[in-house]
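One protein chain is absent from this view; the other protein chains keep their places.
Chain nomenclature is as follows: A, B and C, assigned in order of appearance, with residue numbering initiated at 1 for each chain independently.
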Amino acid sequence: MIHKGVKDAQEALLGVKDGMTFMLGGFGLCGIPENAISELVRLGISNLTCISNNAGVDDFGLGLLLQKHQIKKMISSYVGENDEFERQMLSGELEVELTPQGTLAEKCRAAQAGFPAIYTPAGYGTEVAEGKETREFNGKMYVLEYAYEADFAFVKAWKGDEAGNLIFKGTARNFNPCMCGAAKITVAEVEELVPAGQLDPNEIHIPGIFVQRIFQGKHYEKRIEQRTVRPRN
Amino acid sequence: MIHKGVKDAQEALLGVKDGMTFMLGGFGLCGIPENAISELVRLGISNLTCISNNAGVDDFGLGLLLQKHQIKKMISSYVGENDEFERQMLSGELEVELTPQGTLAEKCRAAQAGFPAIYTPAGYGTEVAEGKETREFNGKMYVLEYAYEADFAFVKAWKGDEAGNLIFKGTARNFNPCMCGAAKITVAEVEELVPAGQLDPNEIHIPGIFVQRIFQGKHYEKRIEQRTVRPRN
Amino acid sequence: MLDKNGIAKRIAKEVKDGYYVNLGIGIPTLVANFVRNDISVEFQSENGVLGMGPFPIDGEEDADLINAGKQTITTLPGASFFDSALSFSMIRGKHVDLTILGAMEVSENGDIANWKIPGKMVKGMGGAMDLVASAENIIVAMMHTNKAGESKLLKRCTLPLTGVGCVKKIVTNLAVLEVIPEGFKLLERAPGVSVEAIQNATEGELLVEGDIPEMDL
Partner (left out) sequence: MLDKNGIAKRIAKEVKDGYYVNLGIGIPTLVANFVRNDISVEFQSENGVLGMGPFPIDGEEDADLINAGKQTITTLPGASFFDSALSFSMIRGKHVDLTILGAMEVSENGDIANWKIPGKMVKGMGGAMDLVASAENIIVAMMHTNKAGESKLLKRCTLPLTGVGCVKKIVTNLAVLEVIPEGFKLLERAPGVSVEAIQNATEGELLVEGDIPEMDL
């Protein structure tokens, strides 16, 4: 067993620097690497490029890095629900590359799986495809999209073991598995870190080979963006 | 819940015809759709194209279809350990398209995921790439490989539910998940079929949307090709 | 004239037994409330769940269980969770049978715009571009006109596109329309709405053949 466990977020993020490109898992505020984000805020590094489906809300998730102007460029599919984001984007302080959600997932997966590029139908005929190579297959048009290149991927899982194996929970899975192994270094934070051998090899969502560092996160807030309920009868 | 359960292999294979292209899961004899293969033998349909990593052994797995000369063409990565296969191939009775294993998996996955083609480095500079389009990305050469098109995919899982959700076991997983949803109709056979709701949604390997018909298989032989053991102390 | 629930109710009639359905944010989300309960349907949400159920009972919401609109949800027996890559494999691979989404504009050739107003609003396309580029059965749910009373069914979209030539059917507060090569073919009128009113609210080519029935809700 190859040991991937580290003490905390501080140790897990050793080596992050100004100007780097990061991938961050999560959909909305669901399944985001809360501890890694806090540590990035604490470290105060800037000029970052962040690949993440969303940009958090004003005071949580990636919104915390936006508040401190640590992010130079966001690559996302949806950035609503964040006033400070919208302000920085419209004023030109923040560079934004909007990418269809499935394309974003697959550009991560391409990096994970050693594919240089993929052909997707998403965005053909729209401004997303402007300047990009397109091609017809079987009468349908596709856009050539390249694999992402990132320095660190920060993901959040439910359970993990010392070998780096990960199990996600519910819809907190989302982009996290696709980003594992898609950057030079993948840092996983988990709610529960167990010794190797305690997770069923059949139930592992992401094998440890895709993870370089793993730690048990602290103080998960797991904020809900749109609490929607029906009344108890 | 959309109900996918059918009574048996006979009902599950309704619609298979001479000349069709099938995908069959399994690696060696591990995780092969034993019941679907038996039913194909019983039906006696021929001129089949079979996409399967291996071709079984002389008297088991796809070897049973080869014995009866039901297969016109095999698309596989490795076909050793099968004398009848080698005889038919060398005599020209059987058409064989050998494909690198990772490419085979990804051509199935491309069909499942709606990608028309992929760029893989495997096979570049070899006869596998002859006549195929190649392209350089970042100084490395890749071969363009197209998604497979198949009429039926026959897969074998460990457990499944009436909604078509599948869980595989150990290395019997192999190509089976990649083939689900990669053909017009996916037929899954399982060792244990349970009502919807009994499988943990978090532990499902393949969601039922990729499966059109599911049934509980019978009389699994699960033959071992290379029994290798160490002595009990 | 229909309200949002009315539009959702009419669209629910398009949902057939055995369909996997992806519902967009807004009016489309309401469709789930009106699907007949004698048919089997599963709802997919592109953030990674199949088999969505109703919203949770107050107090039972789970932060790890949301839909693509970030709302807390529940799951039904037979549900499954999966990652974003597999989720879009379902969509791109045409395993989802019906996609229902909102729009700011639709053009008579089936183009759709719903993600950006230059210089004003950019929320992003989310999964909409993948959905419209892949789905073979797309229904747009929207108001026939915008707040200023201008038609949203146009000859050509003025906003940045989400997808080209992909919309098949549109259900608005005024009408049900099919996109055919010649333009918007009027299929049904909302209760109490005249063909003339629909014509007046439609900038794109409207095709009216014979008597147009009122919707049966």
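By our rule, a contact is a pair of C-beta atoms (placed from the backbone, for glycine too) under 8 Å apart; a residue touches a chain by one contact, two chains touch by 3 or more.
If you're wondering where the values come from, they're calculated on a predicted model, not measured in any experiment.
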item: In the full complex, displayed partners of the excluded chain; value: A, B
item: Residue, one of B:2, B:79, B:117 or B:190, that touches the chain absent here; value: B:79
item: Where the missing chain touches chain B, by residue; value: 27-31, 53, 76-81, 86, 89-90, 96, 98, 100-106, 108-109, 120-128, 158, 168-178, 205, 222-232
item: Contacts of chain A with the absent chain, listed as residue ranges; value: 1-3, 109, 111-115, 161-163, 165, 181, 195-197, 201-202, 204, 207-210
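The working rule: only the chains that are shown with their structure count from here on.
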item: Chain A-chain C separation of Cα centroids, rounded to whole Å; value: 28
item: Centre distance in Å when chain A and chain B are each reduced to the mean of their C-alpha atoms; value: 33
item: Intercentroid distance (Cα basis), chain C paired with chain B, Å; value: 36
item: In chain A, residues with contacts to at least two other chains; value: 120-121, 168-170
item: Per-residue overlap in chain C, given as positions that touch at least 2 other chains; value: 49, 81-82, 85, 88, 91-92, 134
